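Below is one structure, written out as structure tokens, with a few remarks after it.
Omission of a single protein chain aside, the complex is shown with its protein chains in their original locations.
Moving on, here comes chain A:
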Amino acid sequence: MDRRTVIKGGLAMAGVLAAPAYLRAQSNKKISMLTWNIADQEAYFKELFADFTKDNPGVEIEWLDKKGPELPAFYQTQLVAGTAPDIIDLQGMIWVEWAANGALLDMSPMLEKEPAVAKLYNPDYLSGFVYDKKQFAIPFYVAKTLLYYNKTMFKEAGLSGPPKSFDEIINFSQAMAKGEKTGFLTLNFDWLYWPLMRMNGVELLKPDMRTPAFNTPETAAVLDKLAKATASGGINKIAWTGRWVEPNGAFASGNVGMLQAHSASYFFVKGQGPWVNPDTLGATQAPGNWSTPTNHAFVISKSSKNPEVAWALIKHMTGNKWATKFALSRRILTGNVEADNTVLAKMKTEDPLAHAVLQTQIEHTDKMTGNWPLPNDAQVKDAFWPEIQNAVLGRKDSKTALADAERAVTRVMRRS
């Protein structure tokens, strides 16, 4: 065998070996999806992916799940490595920063091409994912704050029903504070306390979305009232220091009159509070019907090699069939109107209290606050919140705290 024959044979062999890989690459479309702390949903996603690939042969889906605090860090490393997941489930307003910096795909053209898809979702929840007039995310599951109240404590304090104004929240809190018992708690992460401000007409920023608008005598008065009620035990201090377990746990103990939190808290409180039943727990809108959403939504990475497959998978996951399955299995709302109506109808008979809680999530969705599309939301939050803590916990007088907060927020805005 001469040298030429050997080379020819080698090339032919290499061609034979390489061809299937090339053909595979042509026919297979691989996409990756990153979700936020729902590793327990493996069976659901397996079934969902099988259903999707049945209609979309040749698509391979890689599913990753990360815990809340790990997800942004994981995404950032993947982004730097040039291997950002195609689809990402994001919570809160973190998507705005990514969208503003060009990391996410604008889904508006896709929605314009398929107007029926947009009609699947609650318009207020869907519009919560618009930045710079572009749709960057599609709701996956949704929640917003409401006011839970302990009917037994209300009765003991001689209170006939939930508060109708901010001043009533404060007065009712004081009325219920006695020994171990306190009157009010709020979750505070992701601006969940903001309805307390908004119901008093306080705005965070001016319409230009750059200039602080909160340093006013009205805000100082609100902080003074909150600080006074906190010092006297009307408001539980955990409202300003706890994150999730502590405030929900405190309310579940049955010693707190009211809790401002989103619908997910209900299942935590019910799990920990043996006293919870429709006769003892009430669920209603906060005064003025103000609420702060904390939603999960799917985004597509701009670097995705298969954006059309990613879009098809998002439609599949948030469409009527799979959104309903998800809502029913987790007893949550999804932002998909049909799915949410189905789960609400089921809850009405099965668990009237859960129904009352979930019902608040689709009401007054036009009065959601604390969900400003700020590219530097995390930085603004981090500049603002410690000063509010200083004021309500009595470390600084409200005017000084607000002036310091204004300086810190202005600095963040200037830097941005």
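In this section, contacts are C-beta pairs under 8 Å (C-beta built on N, C-alpha and C of every residue); 3 or more make two chains touch, one makes a residue touch a chain; residues count from 1.
The rule we apply is simple: contacts and distances are computed from a predicted model.
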{"item": "Listed names \"YCII-related domain-containing protein\", \"Carbohydrate ABC transporter membrane protein 1 (CUT1 family)\", \"2-oxoacid:ferredoxin oxidoreductase subunit beta\" or \"Histidine kinase/HSP90-like ATPase domain-containing protein\", with the criterion being the UniProt name of the chain not displayed", "value": "\"Carbohydrate ABC transporter membrane protein 1 (CUT1 family)\""}
{"item": "Residue of A:76, A:165 or A:211 touching the missing chain in the full complex", "value": "A:76"}
{"item": "Option touching the unshown chain, where A:118, A:312 or A:393 are the choices", "value": "A:393"}
{"item": "Listed residues A:57, A:102, A:158 or A:274, member touching the removed chain", "value": "A:102"}
{"item": "Where the missing chain touches chain A, by residue", "value": "69, 72-73, 76-77, 79-80, 97-98, 101-103, 237-238, 240-243, 249-250, 253, 378-379, 382, 386-387, 389-390, 393, 395, 408, 415"}
